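Only one protein chain is missing; all other protein chains are in place.
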Amino acid sequence: MITVRFFAMLRNKTGCEFKEYRILKPITVAELKKMLKADFPALSGMLDSRSLLISVNLEFAGMDTMIKDGDEVGLLPPFSGG
Amino acid sequence: MITVRFFAMLRNKTGCEFKEYRILKPITVAELKKMLKADFPALSGMLDSRSLLISVNLEFAGMDTMIKDGDEVGLLPPFSGG
Amino acid sequence: MSDSLVRIQKEGFSVEETSALVKKASKGIGALVSFVGAARDFSKGKEISGLDFEHYPGMAEKKLKDIRMRALANFDIIEMAIIHRTGLIAIGEDIVLIVAASAHRNDAFMACEWAITELKRTTPIWKRETTKEGDVWVSETP
Partner (left out) sequence: MSDSLVRIQKEGFSVEETSALVKKASKGIGALVSFVGAARDFSKGKEISGLDFEHYPGMAEKKLKDIRMRALANFDIIEMAIIHRTGLIAIGEDIVLIVAASAHRNDAFMACEWAITELKRTTPIWKRETTKEGDVWVSETP
């Protein structure tokens, strides 16, 4: 099981705080994005945008970062802290 | 009467906080410096140094700034506030 | 000690108390530079009546700790504290505090300015503004 967490306006678009996926083998961030697009069409634009950052286990990740069972993925819209 | 005030290490050198002079007509800062050198030989080095600033009535003054009766002159060694 | 120097909290913070905590690090501290970010009543021409901050629990704290460690490694500073508030914040209230302490002032100024810029760039915190037209996540309106 992996957990994908949605923050800020992404939560408004998905209507939920997180989504869990059961995976049989490690997948890449790119593969996860495809799964998310299928489940949340409202996220398509954001998922293709370079302004959306992805974290895996609390660290920034790239498109080819591997996600394995038990990992936590964050979908991070542009920050506005400070 | 004009009042010349000594600060910080200058007061240590002169042994007093201020010195008053009776002047008959306005004098320049340069002229006052000559009078001070005569009265306080220990100040000679400082009075010739560019690091000693002079104020007249609480504003920085130049060598040719005029000092008139009633004015207050400050002899200001290098600042070390802050 | 280093834990309490980096915090995300709902409550307000005290610049005084945080500076005192930072100063405990060394008697060689000669300069403390603090940055406080406060909630303004206007933002990009829109009138704001309040703010609501959300953060990614765990990751936001981790990123703030990273900023402190990198500041200590890359600048000639002695200590740094970073506090960011979360939840509802009224206009005029404080949002974020960074205190940098060094022997000489240049280092504290540079580290403090770098840290707030880095915080905005790398820390998963999001701001929602309450306006007359409703609540808007800041990055929805570029």
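Just so it is clear, A, B and C label the chains in written order, and each chain counts residues from 1 on its own.
The working rule: contacts are C-beta pairs under 8 Å (C-beta built on N, C-alpha and C of every residue); 3 or more make two chains touch, one makes a residue touch a chain.
Computed from a predicted model, the values in this text were never measured in an experiment.
In the full assembly, the chain not pictured is in contact with B, C, by the touch criterion defined above. Counting over the whole complex, subunit B has residues 5, 7-9, 12, 51, 55, 58, 74, 76-82 touching the chain that is not drawn.
Mapped onto subunit C, contacts with the missing chain fall at residues 14-16, 19, 23, 27-42, 91-92, 103, 105, 108-109, 112-113, 116.
Please note the rule applied: only the chains that are shown with their structure count from here on.
Look at the CA centroids: the one farthest from the centroid of subunit B belongs to A. Distance from the subunit B centre to the subunit C centre is 49 Å, each centre being the mean of its Cα atoms.
In whole angstrom, the spacing between the mean C-alpha positions of subunit A and subunit B is 73.
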